[in-house]
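For reference, the structure I am asking about is given below.
Just one protein chain is left out here, and the rest sit where they should.
Labels run A, B and C following the written order; every chain starts at residue 1.
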Amino acid sequence: MSTAGVRRGGTALTLIGLAGLIGLFWLSFFWVSTEVNQGVAQRIFYVHVPAAWTSFMAIGISALCSGVYLWLRDERLDRAALAAAEGGFVFATIVLVTGPLWGKIAWGTYWTWEPRLTLTLLLWFIFLGYFMVRGSTEDPEKGKRFAAVVALVGAIDIPFIHVSVLWFRSLHPQPVVAKAEGPTLPQDMLTTLLVGVLVFTVLFFGLFLMRYALEGLRAELQLRERRTSS
Amino acid sequence: MSTYLRQLAAIVRKDLVLEFRSKDRLVAMGAFAVLAAVLFNFSLDNASVRPRDVLAGLVWMTLVFGGLLGVGRTFHLEAEDDAFRGLMTSPAPKDAVYLAKVVVNFVLVYGLSVLALGVFSLFLAVDVGANLPGTLLVLALGALGFVALSTLFAAVSTGTTMGETLLPVLVFPLLLPMVVFGAGATGRLIAGRPFAEVAGNVRVLGAFAVAAVAAGAVLFRFVVEE
Amino acid sequence: MALEARDLVREYGSVVAVDGIDLKLAPGEALTVFGPNGAGKSTLLGMLGGAMHPTRGTVSIGGVAIDPSVTSWRHRVGILSHRGFLYARLTAAENLRFYADLFGLDDPEARVAQGLGRVGLTDRARTEARHLSHGMKQRLSLARALLHDPEIVLLDEPYTGLDPSAAAVLRNVLGELKDGARTVVVVTHNLREGLAMATRVAIQLRGRFVWEGAANDLDAVAFERHYHETIEVAA
Partner (left out) sequence: MRSFQLRALGPARALGAAVFAAVLTPSVLVAQASGLGQQSLRPYWHVFAAYTLVILLVAAWAFSIGRRLKDVENRLSD
């Protein structure tokens, strides 16, 4: 697909995603019932969990593209890995700012070593490392390779981190006031959550495509500048 | 295969000889372990904290910080006179170079962690004799996982303009599993609990080390290519 | 062809260091590439020796395209740079022994002794490289580059900072290489030494060969004038 086509697709998906976000807000404010134990604060759940889902999907996409990039050295794969990492970074930031707001009500403290929150914090730092490595090499091609290695090792390490934060928590019980989610989530809450996941995924892919198109245009620009200079 | 082992052994031997002749990293890491023990002793309030309870955590933090201090300089050894270029244009496979560096760094970091265990036990008057073989095994697996990751990223950070300052940002988030399971197991072993209780931890530590070494061996060639 | 490059390009971001170089060298030929600093000579040599990956184009040895990430062909190439690739705290013999092991050479001890003898360093075998003079170090790294008897020899500014006696040893050893079986590429800005060993000559400017010719019918004085004119026009 041409860069302009990707851009158009990205813009369209982003608009759908933004409309969906308004819809999600409507659902979670007017439609879904209030959770009995935690009350209104539990509504943060409908943006917090989808954002977490999106950021983990992002590191998956980024690592996958990075791996194939190292193999085939197709610039488009590196652009996709970069776009996904940037999206993952934004959505991980959402998780990290909404988590404490919820936690303050649910657990009485802004930060707890809740497994998902801890995992996301480390994921956020993995993304940070990704961008720092990318930006600190003299030869951009080298930066791309280094960043791909960071994304790959990060993705491989995440299951281990997950296991360890769960294990750590089982050793040190947290002051849990109420369980946020369980297998028996009422139907309307589940529906709202699934809508949230869908909306965030669409939004992610919309912006992902725009970011990808941006990187394609930058490459085009660089190629042109090189041609005029030689 | 025998050529592979010969190349690997040559790099290991060369690095160990250089290490013992210059003693740069040996002295720096050894001094780090002892001085960390001194500072930790004065940073703890003995009235409210029992050294026995925090010893494992302190040993693991010393392994991580002191280890990074040494491992970060892995490729500086090769930088003088451009020797790394010579190594890279030789027929030695890149994974052999990586594995050799892992072996050498493991010797250093494991030595550091065992030294830290001894010095801390002496300074903080904690008996670590119970389950000592188990403790040493846990430290060995932890040191291996640590070295596998940090050697790979030492190569990355050496290739950037930021150098070693970048290393903690890249490596610390990835080390959480090692610290959680390693420090947890060490703490219980020092407390005199049976080894069977930490067998699960040891398995995860082992899996982590194997995954880290495998990932490093595969990915190293992409880091050092020019 | 012993050594062949086809449309070789190397970019560093927006900088083009080597911009489409073709060359073909038969066994016995020695090419000297002249050029000012920043012409991309070292990058060219790095790609010919497989130290750097080309952005585009291929390098072939003996008609087979080489893959820099594979090591099976590396024993056929020897590289000498003005940086010695030596470890300061290893002795002369240990430095050579290390390379003998990396290259998987049979009977390494004999090879090391032979290599040291070739550059007149036998009595310095047990001296650490940091205690050797600059010229001795350069001789030692020449022995290192030729230890595995490569058929292709790449030299990057070999005469930089050499004292006269070391330069004489270098000239002798390089003379021995003119046995008709080897291919030599030298990059340098030292006109006199570069011409002495060449069978073919090229001038590289901004990543391209702007002039190429045979060395035997070259008038050294006229060539020198031509070279300086070329790089002044460029500057």
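Definition applied: contacts are C-beta pairs under 8 Å (C-beta built on N, C-alpha and C of every residue); 3 or more make two chains touch, one makes a residue touch a chain.
Source: prediction; values computed, not measured.
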- Task: Give the labels of the shown chains that the missing chain contacts, considering the complete complex.
- Result: A
- Touching residue (missing chain; options A:R76, A:K104 or A:R226): A:K104
- Where subunit A meets the chain that is not shown, the residues are 4, 7-8, 11, 14-15, 18, 21-22, 25, 29-30, 34, 39-41, 43-44, 47-48, 51, 86-87, 90, 93-94, 97-98, 101-102, 104-105, 203, 207, 210-211, 213-214, 217-218, 220-221, 224
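Assume only the chains that are shown with their structure count from here on.
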- Message: If you apply the touch rule, which chains end up adjacent to both subunit B and subunit C?
- Response: A
- Could you see whether A-B or A-C has the larger number of C-beta contact pairs? A-B
- Message: Taking each chain's centre as the mean of its C-alpha atoms, which one lies nearest the mean of all protein C-alpha atoms here?
- Response: B
- Counting only C-alpha atoms to place each centre, which chain is farthest from subunit A? C
- Query: Any idea how many Å lie between the Cα centroids of subunit B and subunit C?
  - Reply: 39
- Query: Which integer distance in Å separates the CA centroid of subunit A from that of subunit B?
  - Reply: 31
- Message: Distance between subunit A and subunit C based on Cα centroids, please, to the nearest Å.
- Response: 50
- Query: What are the residues of subunit A that contact at least two other chains?
  - Reply: 138
- Mark out which residues of subunit B touch at least two other chains, giving numbers and ranges. 225
- Item | Interfacial residue positions of subunit B with respect to subunit C in the complex | 3, 6-7, 9-11, 14, 17-18, 21-22, 80-83, 85-94, 221, 225-226
- Item | Touching residues (chain side subunit A, partner subunit C) in the complex | 138-141, 222, 225-226, 229-230
- Sort out for me which residues of subunit B touch subunit A in the complex. 149, 152, 156, 159-162, 166, 169-170, 172-174, 176-177, 180-181, 184, 204, 207-208, 211, 215, 219, 222-223, 225
